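A single protein chain has been removed from this complex, and every other one stays in its place.
Letters A, B, C and D name the chains as they come in the text, with residue numbers starting at 1 for each one.
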Amino acid sequence: MTAIEILSGILVILGSLSIIVGLLGVYRMPDFFTRLHAASVIDTLGTILILFGLILYAGLNIVSIKLLLILIFILITTPTAAHALAKSALHGKLKPMTDDD
Amino acid sequence: MFEIPTFMILLSMLLALVSAIIGKTIYDKILAVNIFGTVTVLFIALFGFLTKRPEFLDIALVYALINFISTVAILKFFEYGDISASSIEKEKGDI
Amino acid sequence: MEHHLVLRVVARIIIPLIMLFALYVQFHGDYGPGGGFQAGVIFASSFILYGIIFGIAKLRQVIHPSFVRSSAAFGVLIYVGVGIVTILNGGEFLNYNVLSQSAEAGQHIGIMIIEFGVGLTVASTMIILFFAFAKP
Amino acid sequence: MSNYDIFFHKISLIISLALLWLMLSGHYTPLLLLLGLLSVLAVTIISSRMKLITYDQPILQLYFIRFIPYGFWLLIQVIKSNIDVCRRILNPKLPISPRLISLKSSQSSSFARMVYANSITLTPGTISIDLDGSNIEVHSLSLEGAEGLKTGKMDKKITDSEAQPYV
Partner (left out) sequence: MTVVYINIIILCLLVITAIAINQQDNLFATTMLTGIFSLLSASLFVCLDAVDVAFTEAAVGAGIALILFLGSLAFIKYKEKIENKVSVFGLITVILTGILLIYGIHDIPGFGVADNPVQTHLADKYIVGSSKEIGIPNLVTAVLASYRGYDTLGEVVVIFTAGIGVLMLLGRSRENYKGLIERED
């Protein structure tokens, strides 16, 4: 095992940990809008870490380029979907919980 | 070396599935499906490396692109009660 | 969805990418996973995304339903046509060996053309289904 | 948008689609390259038929290049705020104070506005829930996230990237 392989393994494990943390957040958060924040941890940190770890492991070839494309597509589409979801929840009479002090 | 993360991802699939089942509002369910899609993309990518055959990436790529379509369709359906309501041409300068 | 600015901008970026990806799947069925069926579905889903976001009326202006109907039939016709050409060239129905001088090249050509026919039919049928299910 | 601009955008769409094809393909035989060229042209024709190119703002796939330096800055912000949100989730007391704030976006093009809204969503802890004209409604998980956005640093960076000369 070279240093790069170990590094990529660590990144992938951290990524999957962060996915579990995000899902834990989905369970713990009190209302829908706060759950969205927890879900965006999965979409960003989990995806970035895992795919970046795999890119490191694969080296520079067609596989890593495809992984990079997957990463870019996910980073474009998931925030859009989250935004649309939040917007339509807001219009669907779902009041966000706020505590303005 | 990719075994542990793969099993962790399977665990998170289970968690996402449970949250889709117990989700109170319909939006929670949509969110869970969305999460499930992302997790599946990651699972397929990881599995390719686990079995040393990273040629499944096209499937992950399809999911990354198509998940978006289904989410948008669900939301549109939810707002209009129909997937294809024609938009009235009131926005000329916008897009 | 006229008030969804973000959705529309992202759709404008992503629709060409989906279409190109579908064509990539179509033509690389010989080398990796994929082929006409999958490519047709992905290609149709880019049109469906357009229809969902910009409305069915605009989709109808881009691609007229009667055109889609004929192209669905045309795909089947391409497939059968290859079979008839092989008969005319002195082979059996759908025996691609006779399409070219060498058997292997003939197989290549035959598979590529029929995959195209499959893709055309599948994509058109999916768009037909979308048109049919969408309320005008 | 003048005819010249539309032509320019079509060329840029063709270039970026061709790059995408080369990245995806991995087989560089003459037949597949020819098919790739035909596919790129077909997609461009369909996109212009869909009027994806001809409205006021470009879809200009190469437009992304302007935002690359911003992307790296955003990546650091995303990781920072991720750590913050993870800490809040793992804290047994769950120290969150969700709130709604309203922001002004100073960008002029809808593409840059989309980038702004999506960047806000991409950083966990803040989600843009409505984009109406130049007003962005943001739901924030904590006071710090809201304060961070109100300084307008992200807004300014995007506006600067947008104002760069043509790529």
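The rule is simple: contacts are C-beta pairs under 8 Å (C-beta built on N, C-alpha and C of every residue); 3 or more make two chains touch, one makes a residue touch a chain.
Predicted model only: the values in this text are computed from it and were never measured.
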Visible chains that the absent chain touches, using the contact criterion stated earlier: B, C
Residues belonging to subunit B that touch the chain removed from view: 3, 6-7, 10, 13-14, 16-17, 20-21, 26, 29-30, 32-33, 36-37, 40, 43-44, 47, 50-51, 55-56, 58-59, 62-63, 66-67, 69-70, 73-74, 77, 81-84, 86
On subunit C, residues whose C-beta touches the chain left out of the figure: 25, 29-35, 37-38, 41-42, 44-45, 48, 52, 57, 60, 65, 69, 72-73, 75-76, 79-80, 83, 94, 96, 103-104, 107-108, 110-111, 114-115, 117-118, 121-122, 124-126, 128-136
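In the analysis below, only the chains that are shown with their structure count from here on.
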Of B-C and A-D, pair with higher C-beta contact tally: A-D
Geometric centre distance via CA averages, subunit D-subunit A, whole Å: 16
Geometric centre distance via CA averages, subunit C-subunit A, whole Å: 33
Per-residue overlap in subunit D, given as positions that touch at least 2 other chains: 20, 24, 57, 110, 117-118, 128, 131
Contacts with two or more other chains, residues of subunit C listed in rising order: 5-7, 9-10, 12-14, 17, 21, 54, 58
List of subunit A residues in touch with subunit D within their complex: 18, 21-22, 24-25, 28-29, 31, 33-34, 36-38, 40-41, 44-45, 48, 62, 65-66, 69, 75-76, 79-80, 82-83, 86-87, 89-90, 96-101
Subunit C-touching residues of subunit B, taken from the complex the two chains share: 55-56, 58-59, 61-62, 65-66, 68-69, 72-73, 76, 79, 82-88, 90-91, 94-95
In the complex with subunit A, residue positions of subunit C that touch it: 4, 6-7, 10, 13-14, 17
